[in-house]
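Heads up: the structure comes next, in structure tokens.
Partial complex: the chains shown occupy the same locations as in the complete assembly.
Chain IDs A and B follow the sequence of writing; residue 1 opens each chain.
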Amino acid sequence: MNPRWFYSLLIISTLLSGIAHWFWPQEAARFVFASLSLLFWAALLGKATESVAHYAGERLGGFLNATFGNAAELIIAIFLVKEGLLDMVKASITGSIIGNLLLVLGLSLLFGGLKYKVQSFNPMLAGHNASLMLLSVIALFIPASFSAYLGAGEMETLSLTISGLLITGYMLWLFFSMITHKSELAHPGDRETAGEEKEEKHVGSPPGQEPDWSRRMSVFLLILSTFFVAVQSEWLVGSVEAVAHSFGWSELFVGAFVIAIIGNAAEHSAAIFLAMKNRIGAAVEIAVGSSLQIALFVAPTLVFVSLLFQKPMNLVFSGPEVVAIAVSAFIAKSISRDGSTNWFEGTLLLIVYMILGTAFFLI
Amino acid sequence: MNPRWFYSLLIISTLLSGIAHWFWPQEAARFVFASLSLLFWAALLGKATESVAHYAGERLGGFLNATFGNAAELIIAIFLVKEGLLDMVKASITGSIIGNLLLVLGLSLLFGGLKYKVQSFNPMLAGHNASLMLLSVIALFIPASFSAYLGAGEMETLSLTISGLLITGYMLWLFFSMITHKSELAHPGDRETAGEEKEEKHVGSPPGQEPDWSRRMSVFLLILSTFFVAVQSEWLVGSVEAVAHSFGWSELFVGAFVIAIIGNAAEHSAAIFLAMKNRIGAAVEIAVGSSLQIALFVAPTLVFVSLLFQKPMNLVFSGPEVVAIAVSAFIAKSISRDGSTNWFEGTLLLIVYMILGTAFFLI
């Protein structure tokens, strides 16, 4: 998007959101403008994170991208936890994961595939990504399948243990992919274009380019956008229940499809944009990396954060949520494992997304 | 089979079926002769469809094969729907899918493997087939796993939505594999024998050869065999409940193992015959293509057809059925994905088929 348009819309939507919040009694208007404003601030936060990461140097920067690349989702979820809307937190985690694996990946493959007959990427990371995705599915599947056998206190213990293990695993993965085996993952023999090399090193980060801002400006924008993401998240969360009620939407649908799409919109457009420039490897890496980050870092972090608010959240996801995540992981893995994509594979992912969307909407 | 024998048995079994239907009060006799006659007419219908497809030209013919290749199963199922035997319809869909993936594929690999130590086929299509098979499993798994959360009306809506999406997906797959990416799927670099090339283009169709009949004769036989398949299906369906009851067989077993085997017998023998001629690629394509056609085209079509008879059928398959389909898809995928087969892999598939058969029989 043209920067001038972007900043204009950012300011206008934020002003409208403020007016709606303070003077407009209708919840739906508050919700719509907070969503719009949040969408733009989340995009700016993402860009500022990358820019700060750039100045922080390769290692620290890579670490920043890999942990705070989904900061907006994390902030929204923290406000949901604070309000005690724990089911909606889980639904938004579910929605972020399946949104990345089905919607973002599906649209990227479809639009990229409409322009280029066959698109190829280096399947080197695919194996590791598939194993990490399987770990995510397992970590969410086990509490759900043991829930009939465990009491609330035991489930709390199990959730905290799993959360600690997932964060440990994610940190070890960063250590592995950025330090001990960096060259193995970055320089496979069958690499096709040198240009892709740099991009695929960072989990969940769009390709590093020269940042638009100075070091100072980047830090300032990071702080500013974090502040506004927080404000708009609070306002959004404040009206979400009333809106869901008035539209007859289930908490599950709002969390998994409305909130998740708002929080991830910036990444969605970035991935599709890259796919249409035939950089399908980077697009796949954004979609898959982002869903791994949500499952292995954001979700377990929220379990610990929920303790601070004394609203302890466990990792017991509902049946439909576990099914949705498992199904998405399997079909995304089946499609991406050969390192070659086309428009039909994108369509397949979108069909599964539409099936899940319909099912969640009807609940 | 020798044509003379074939037509003699066709006529004799049809005569006996007529006599049984009109003069023989014993349901078991009616059932047996209707089954026999149906088996031969279904084989003739399959051959006539191919022959008409041959004259229709490559594109329209490929489309005919891919949609009406399982016409006999569709016709039997329509009569089951008309009688309101919806559970038996679902069982017969289940049985057709697992019969193709386990029995047909298993026997082909076993008999082919007893003759040839290792048989190879081009694994190019395997990736796409695996993703489509996963879509089938997902499409049947989601209604079952959401059934506890949805009312009957919502499930009807979900089933119709999924059915529409599956038929759309199947049509897009035909468009993809026959038009936009035909050459990519047909001319992979690692192809071994030129003879296999032609066969693998058509989903679920046995290899195209010069037809035995003229264009007129083909159309006439298509109409005639469709008529007789319909008549025998009606007679079969009329006696199936009484027979199941008298033998103490469950609806699930009759649908999944008796009816499914009758409807698919012709394809079964064709695939095994091809495998023994070392054309294992064509045999795999019949088995996998046929099960995809059932899951992605026949099953959703039946959901819409059931509305015409005002006996709306949803897509909620029972637990054992979903388990059977998922299990078959996973083991068939695991075995076929390397493009190399042997007798032991055939045995593995048959063992799983026997386990499922025993379990369904005992229900």
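The criterion applied here is as follows: a residue touches a chain if its C-beta (ideal position, glycine included) is under 8 Å from a C-beta of that chain, and two chains touch if they have at least 3 such contacts.
A quick note: this is a predicted structure, and the numbers were derived from the prediction, not measured.
Enquirer: Total copy count of the complex, if 2 are in place?
Expert: Altogether, the complex is made of 3 copies.
Note that in this section only the chains that are shown with their structure count from here on.
Enquirer: Give every residue of chain B touching chain A within the complex, in rising order.
Expert: Listed in rising order, the residues of chain B that touch chain A are 127-128, 130-132, 134-135, 138-139, 141-143, 145-146, 148-150, 154, 157-158, 161-162, 165-166, 168-169, 172-173, 176, 180-181, 184.
Enquirer: Contact residues on chain A for chain B in the complex?
Expert: Within the complex, chain A touches chain B at residues 117-118, 319-320, 323, 327, 330-331, 334-335, 337-338, 342-345, 347-348, 351-352, 354-356, 358-359, 362-363.
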